[in-house]
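I am attaching a structure below and will ask some questions about it afterwards.
Up next, chain A:
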Amino acid sequence: MKQDILLLIWTVIKIVAIVLPLIIGVAYLTMAERKVISYMQGRIGPNRVGFGGMLQPIADAMKLLFKEIIIPRVSNRYLFLIAPIVSFVPALVAWAVIPFGPHLVLANINAGVLFVLAMTSLGVYGVLMAGWSSNSKYAMYGAMRSAAQTVSYEIAMSFAFVGVLMAAGSLNMQNIVVAQSGGFWHWYWLPLLPLFVVYWISGVAETNRAPFDVAEGESEIVAGFHIEYSGITFALFFLAEYASMILISALAVTLFMGGWLSPFQGIPVLGAWFAWVPGLVWFVLKLCFFLYLYLWMRATFPRYRYDQIMRLGWKILIPVTLVWIVVTGALIELHVGPWFS
Partner candidate 1 sequence: MDLLVEQIIFFAFAGMTVLAGAVVVAVRNPVHSVLALVVAFVASAGLWLLLEAEFLALVLIFVYVGAVMTLFLFVVMMLNIRELPSREGFVRFLPLALFALAAIVAMMVFVIGPQHFGLAQYAIPAHHGADYSNIRELGLVLYTHDVYPFELAAVLLLIAIIAAISLSFRGRRVGTRSQVPSAQIAVKSADRIRIIKMASEPKVKR
Partner candidate 2 sequence: MTFTIPNFIPAIPEIFMLVMICVILMTDLFLGKRIKSIAYSLTQLTLIGAFLLTMHQYGMPKVYTFDHMYVLDKLAILSKLAILLVSFFVFLYSREYIGMTKLPRGEYHILGLFAVLGMMVLVSASNFLTLYLGLEVLSLPLYAMVALKRDSGVASEAAMKYFVMGALASGMLLYGLSMLYGVSHSLDFTAVAKVVSETSPAHSLILIFGLVFIIAGIAFKMGAAPFHMWVPDVYDGSPTSVTLFISSAPKIAALIMAYRLLVESAPGLIIQWQHVLMVIAVLSIVLGNVVAIAQSNIKRMLAYSSIAHMGYMLLGIIAGTKAGYASSLFYVFTYSMMSMGAFAMLLMMSKSGFEAENIEDLQGLNSRNPWYALMMLLIMFSMAGIPPAVGFFAKLGVLEAVINANMTWLAIVALIFAIVGAYYYLRVVKVMYFDDPKDATAVTAPMDMRIAITINGLAVIALGLFPSALIGLCRNVFFG
């Protein structure tokens, strides 16, 4: 009994150790987004609060926390309040199976990839509930767009995962990472390049980020599903969106970019020099690259129109993954390259 309680406390500590940095990460991701896009557009971005604007996210959080929560009179009150939570929780829960280092994982379960897929697929309910319960047409439009988009891109995304599972022969995240060991050229991004690209595109679409942000589409439907939200309820949607961005990037790192493995593994001199660096550092560095990619894409591409999104998802991404799954099967059967020997 005593052991059980200790285990429980230890688990809670581990959860806090994941969630707290994640929340801070979200806060500074918003900061980074504003700064990066500003520089790309030849502006400076926030630079007043704190040292060079470093305290801006804290100030924003404070503001959102203390703002009044407005609940529309014709809304469905309970669903309206549950919606932000429903969209926030799955984005956090999925982190349980992400390996941060050789032994740094909260739950090293066999069906890790499936668990992540199941949790990310739940996120859409928050959006749908928010859109419907607001009883507002713009919110409704946003929810509808989001639902159709998420369901469509989920298929391409899971097919991309199938390729990785075939290559690694396991659904366990930790095993997938270990299966990629051997340096930069041994990671799965190379043999599974089409799947990697498809995964990334559908990942961006899944998180409703530019150029697939029709669910928000501030110039068309004002702000989409969260138009009626304010204060902390809005902040939760905001947190959920950025937490899932980080999650999608973490998945890209784990499944295609060797997770916590060092890129210099196997290279004669560099490999030895960088052997002391903990896996967590590599993980975070790779994560930052993908997050930067998110911002880069947002600053670069114009928003897709709705029918174009559907076309891309169903007619291009899904056929590509289907073909490449067959190719992957052939590669594995023929023991091609350093990946499948």
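Candidates were picked such that all candidates are chains of the complex that A comes from, given by their letters.
Keep in mind that, in the parts below, contacts are C-beta pairs under 8 Å (C-beta built on N, C-alpha and C of every residue); 3 or more make two chains touch, one makes a residue touch a chain; residues count from 1.
Predicted, not measured: the structure shown is a model, and the values here were computed from it.
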{"item": "Touch-positive candidate for chain A in this complex, from 1 or 2", "value": "1"}
{"item": "For the chain A and candidate 1 complex, residues of the former touching the latter", "value": "4, 79, 109-111, 114-115, 117-118, 121-122, 124-125, 128-129, 131-132, 140, 143-144, 147-148, 150-151, 154, 158, 171, 307-308, 311"}
